[in-house]
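Left out: one protein chain. Kept in place: all the others.
Presenting chain A:
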């Protein structure tokens, strides 16, 4: 069995979008997500020697990140109780209502939708690892960040037809990768 090796210099390029997406759906705050990922990378560096190569680098980083996210919520929880939430229960018509009913659901998405979307995002990002670095970068800029063709061409110093060839290859790879589970 080939062992998984670790290479911290590649972490940011390879996994940051994956980790970021994983975090942002859980903490819903860009800045917090950014800090959590920083901490994850640093914790990863510190415990690098404990990495046995049984899991992939990404799985291993995610396991660290999960702990960081849990810690984040614990810290937040310990601050609870300092702020009091007052709910009017003396209104007869509302009596016996659960707290939950006071928190409106998002009307446009159900819980199942949100879970499925997260899985989908994960699947797409995992499939993107099959692309070359350049393909992945350009595809992301074009498709997810919505940059203009011209802007990308300038940045990478390529012609529009180069760009479309790269996009075409990326899309074909991704479609093949996702086909089994999502098409």
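Methods note: a contact is a pair of C-beta atoms (placed from the backbone, for glycine too) under 8 Å apart; a residue touches a chain by one contact, two chains touch by 3 or more; residues count from 1.
Note that contacts and distances are computed from a predicted model.
Entry comment: the absent subunit's protein name, as recorded by UniProt, is "Glycine dehydrogenase", drawn from "Alpha/beta hydrolase", "Transketolase-like pyrimidine-binding domain-containing protein", "Glycine dehydrogenase" or "histidine kinase".
Shown as candidates are A:54, A:71 or A:179; the residue that touches the absent chain is A:179. Think of the hidden chain as still there; on chain A it touches residues 8-9, 11-13, 16-17, 20-21, 24, 34, 37-38, 41-42, 45, 117, 120-121, 124-125, 140, 142-145, 149, 164, 167-168, 171-172, 174-175, 178-179, 182-183.
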